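Every protein chain but one is kept in place in this view of the complex.
Order of writing sets the labels: A, B and C. Residues in every chain begin at 1.
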Amino acid sequence: MDLSFGAEYETFRTEVKDFIANNRESAPTSRSNAAAAKQWQKTLIENGYTARTIPDAYGGYGAKPDIIQSRIIAEEFADSGIQGGMGGQGISMLVPTLLEVGNEEQKLKFVKPTIEGDMVWCQGYSEPGAGSDLASLRTNAVMDGDEWVINGQKIWTSTAHLADWIFCLVRTEPDAKKHHGISFLLFSMDTPGIEIRPLVDMTGVANFNEVFFTDVRVPAHQIVGNRGQGWQVANSILGHERDMLGNPDAALSRLNSLIELMQKETIAGEKAIDHPVFRDRLMQLQGRIMAMRFNDMRILSSRLNEGQDASLARLIVKLQGTELRHDLEGLAIDVLGELGLAYGDNEYTRNNGTWQSQYMYQLGLIIGGGTSQIQKNIISERGLEMPREPRPAQ
Amino acid sequence: MDLSFGAEYETFRTEVKDFIANNRESAPTSRSNAAAAKQWQKTLIENGYTARTIPDAYGGYGAKPDIIQSRIIAEEFADSGIQGGMGGQGISMLVPTLLEVGNEEQKLKFVKPTIEGDMVWCQGYSEPGAGSDLASLRTNAVMDGDEWVINGQKIWTSTAHLADWIFCLVRTEPDAKKHHGISFLLFSMDTPGIEIRPLVDMTGVANFNEVFFTDVRVPAHQIVGNRGQGWQVANSILGHERDMLGNPDAALSRLNSLIELMQKETIAGEKAIDHPVFRDRLMQLQGRIMAMRFNDMRILSSRLNEGQDASLARLIVKLQGTELRHDLEGLAIDVLGELGLAYGDNEYTRNNGTWQSQYMYQLGLIIGGGTSQIQKNIISERGLEMPREPRPAQ
Amino acid sequence: MEFGLSQEQTLLQDSVNRFLNEQVPLDEVRKVATADKNDKAVWQGLAELGIPALIIPEDKGGVGLGAVEAAIISELLGYHVTPSPFISSAIMAPIALAGKRDDLIANIAAGTCRIGIAFGEAIAAKDKAGVSASGNKLSGLSLFALDIDADYYLVATNDQQLYLVAADAVERKNMATIDLTRTTCELVFDNTAAELISNDTEDFNRALDIGRIMLAADTLGAGQNMIDQAVSYAKEREQFDRPIASFQAVKHMCAEMTAGLEPCRSMVWYAAHAYDHLPEETRLTTCHTKAHISEVGKFVAKTSTEVHGGMGFTDLVGLHYWFKRIGFNRQLLGSPELLRQQAAKLQGLAA
Partner (left out) sequence: MEFGLSQEQTLLQDSVNRFLNEQVPLDEVRKVATADKNDKAVWQGLAELGIPALIIPEDKGGVGLGAVEAAIISELLGYHVTPSPFISSAIMAPIALAGKRDDLIANIAAGTCRIGIAFGEAIAAKDKAGVSASGNKLSGLSLFALDIDADYYLVATNDQQLYLVAADAVERKNMATIDLTRTTCELVFDNTAAELISNDTEDFNRALDIGRIMLAADTLGAGQNMIDQAVSYAKEREQFDRPIASFQAVKHMCAEMTAGLEPCRSMVWYAAHAYDHLPEETRLTTCHTKAHISEVGKFVAKTSTEVHGGMGFTDLVGLHYWFKRIGFNRQLLGSPELLRQQAAKLQGLAA
């Protein structure tokens, strides 16, 4: 067991710290405009603090992959509170996909503007009728001359109203088996025939959109991989998304906010932290978070050290992490009692009303990105090698 | 809403109380012999305090069924602490079955000695390979001349070592569909070829047995119902068993013992009841028990008042009641800490070690009589009309 | 012995249910919730059915029914997430004002007067809030008082005395909560004229008891609707070429919700019956009823949303109205932890 990253990496950490200290002034804030944000992103790329391992031929920094370096960068930017590299589904999902399975022309055309923030993407996967069973999607694209003609509807398209382009799964081979009839297309959100409707969710905010396609015409070459291979193309990165959910560091940070809250807030004149039942629930959560943080360390270690197997540890993160967060936010509401009900434009909300909004949003995450039920199927089938449910007789 | 049973029944209650007061001396105790117990049983039948609704032609008291009278009798005997009518699977399961579907000869031959305690029965349903899927049972009976020849094995046969006779499900029609190939046989446990092995369970006690049959020969006429109808015969009373599990009055009595315990026991010098976390768990259980007791009142009411539907209330009793009891016994163990570990021959056990033995036994009940998983299937399919799982493709 | 609804009670239930189904479907609730409208038209409709007069004695202009009838109406209002001042104005206020202000009670019965409830600080005072009385003047702050459109407020002081305050005598600010089907407000008292209604804390507690039973009934109804919606959605929704209702995981989620909620119906009936007929059992039963149903409700709210998958998370289906109503009921007039603590005290099991 060796929990340190070693001297070499501590040097690297110092470099990152120095960069942050020296460039703090240039970092954009919530009040900065888009141009400032893009300028900062370019600075980060030039210094290797984002798009670090993307080849410079495609606009990246071109370093060889190093998980610890990436982690140190993430830690230091998070600690400093200044803006790190841009996120979004284009950068986190499309770019890795293109680098993995895109053709040279696509890499040259799309990667650089995407990572530099000039090209914002949204993801067109889920449909109203295709959730857990994503491969049953029905949005279809028919070849007409040298164009695809797309009709159908997507849902849960989080940044559709801001996006320049979309990467989208469509059914192009209606006669093939369901996983083999899908293609992965890229097209501009300015293409005629696209309608975006904001999708208000239970938090009261439109975090997502519905997107409708009516005879949307897309050049034939804007396909990633071959016709009918879209499912494999999409799956080459789906694991990424799952890994992003259930992060124990975020849970720890929320727990610490809750502890602060409980030290401040009173119930009938008594501090909430002195209420033994709430305190016991708090400690239970702290124990669960601790377990998930050490689990996370084990996953990191398995990626660094050959021969270490943390596959089960990894399979359970989304399930455990989202339930944990939901429970944590729920405890805060219970601690606050009636004050926990305050929401929206109410001066009595605590922590900007995030206890309620996160209580609901985390329930959304329990459902999204593979519901808890799908997660349990995956854990039992892939992790424990239990049989799939038998195919029903027709 | 009228929670009283009315004046007429209060008169009846007084009669029962008087009987108990006047006959207290004759009631057997744990030190009485079998003859005294049988004599008491006869007295109870003669006075209509057990076998009340069984026709006098078959040895019963011959009253018309009255749920409230039965309940008053049960309540008064329980309250008084004196021995009520005999129990056992012969009296509670076989007799109602015979009265429902037995032929006249069987009723005349078996009911009277059974209710008088001269004929003790055990039940031969479950097999090692047939638990939740009881209808897949494989113990078989082949007709040879005018006798059945039985081979196979039963399990969970609770009073096999004490029983005179067994009522037993066997496969007699191997070529029929599984629910249609079963017959319901009665035979003496003295028949050659029967071997009984005690089945020790996790509580450390042999509460059950395994019973092995090797060429056991049984006269052809000892069948209830027709060949192949055994499944229907057995099911005419299976509901009875399920109703006996999860009784909220028993839970209430245990809760009261736990409250007493918590008022007496100390943890590091502090009374357990003053420990807010344990007290909160206690109160949660009290709330759950209250809910189940009122649920039980509703079920009783629906049997008394036409047009009241309590079918869902009834379907959930076994699932909720057994889980509740398991949780309750578990709380007592947690309250006792290390003392909760004491078991068997240990002077430090509390309540005769029943917290541990019941914690385990109630887990047995969660499993037995239809596991919690089967209960949830039943609630969703019968109660909520959700579809059965599709039949697997072969 | 009869522990179930009588024919009259079922008829009452049916008529109100029909009204709510027809006149206040989810679309109407949305309009109130999103502030295009307030709940006055709904309340007017319910007044025509006699709902504000439900438990007011006949000789005071009411219908003269009891707590069981009140509970089954509250359950229906929860089932339909109906915006209305039912619990505050039609139930808690008449109990508290009985024999004190028959004039107001008659107006409540007629639907021309609404009375809000400001009990929060007397149950568990929040930081910096709390109300105290000096002579016939109130000072202090009450948060999450029920009903922004009330004409009067029944205010409980920190020491659980009851005062009546006219709405126009007090500074009143809307307090937004997650539950947009109800309104709550902040009341600021600054030497505000008030009428002493009772200095017997038992009067405060009787009004509180029935309020808690009503909130429990509301959660029962809301939870039942969420289960009904989940079961029905699961039967329609197909994934992997079969209705998701045929998946054991989904079936078991629905079975667990049902197993939890079904006994709550009997519990609400019993608590309401005890309120009118079994005074020695009322308070303990009430504490446990609201606490237990709040816990079951929390589970049902989460689980039924999960059965709906992503649709449960959207505003399209509107399931969140029930989710939030259950969340609101959980905290109001005493959280489960507080109620269990009180249950222990009532039995001499806590100091």
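The working rule: a residue touches a chain if its C-beta (ideal position, glycine included) is under 8 Å from a C-beta of that chain, and two chains touch if they have at least 3 such contacts.
Not measured: the values here are computed from a predicted model.
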Worksheet item: So which of the visible chains would the left-out chain be touching?
Response: A, B, C
Worksheet, complete the sentence: Answer key for B:M1, B:I82 or B:I155 versus the chain not shown reads B:I155
Worksheet item: So which of A:A27, A:I115, A:V216 or A:I273 would be touching the chain we can't see?
Response: A:I273
Practice prompt. Have a look at B:E15, B:E116 or B:D201 and name the one touching the chain we're not showing.
Written response: B:D201
Fill in: Which of B:G90, B:G340 or B:G383 contacts the chain that the document leaves out
B:G340
Item to complete: Could you tell me which of B:T50, B:Q123 or B:Q356 touches the chain that is not displayed?
Response: B:Q356
Worksheet item: Contacts of chain A with the missing chain: which residues?
Response: 1-6, 68, 259, 263, 273-274, 276, 279-280, 282-284, 286-288, 290-292, 294-295, 297-298, 300-302, 304-305, 308, 310, 312-313, 316, 319-320, 373, 375-377, 379-381, 383-384, 386-390
Response to the item:
For chain C, residues touching the missing partner are 247-249, 252
Worksheet item: Mind pulling the chain B residues that touch the left-out chain?
Response: 126, 128-133, 136, 155-156, 199-202, 204, 265-269, 275, 277-278, 326, 330, 333-334, 336-346, 348, 356, 360, 363-364, 366-368, 371-373, 376, 392
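Just so we're on the same page, only the chains that are shown with their structure count from here on.
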Item to complete: Have a look and report which chain pair racks up the highest count of C-beta pairs in contact.
Response: B-C
Worksheet entry | Rounded Å distance between chain A and chain B, as computed from the means of their C-alpha atoms | 53
Fill in: Junction residues of chain C, two or more chains touched
242, 247, 250, 337
Practice prompt. Would you please write down the residue numbers of chain A that are in contact with two or more other chains?
Written response: 277, 392
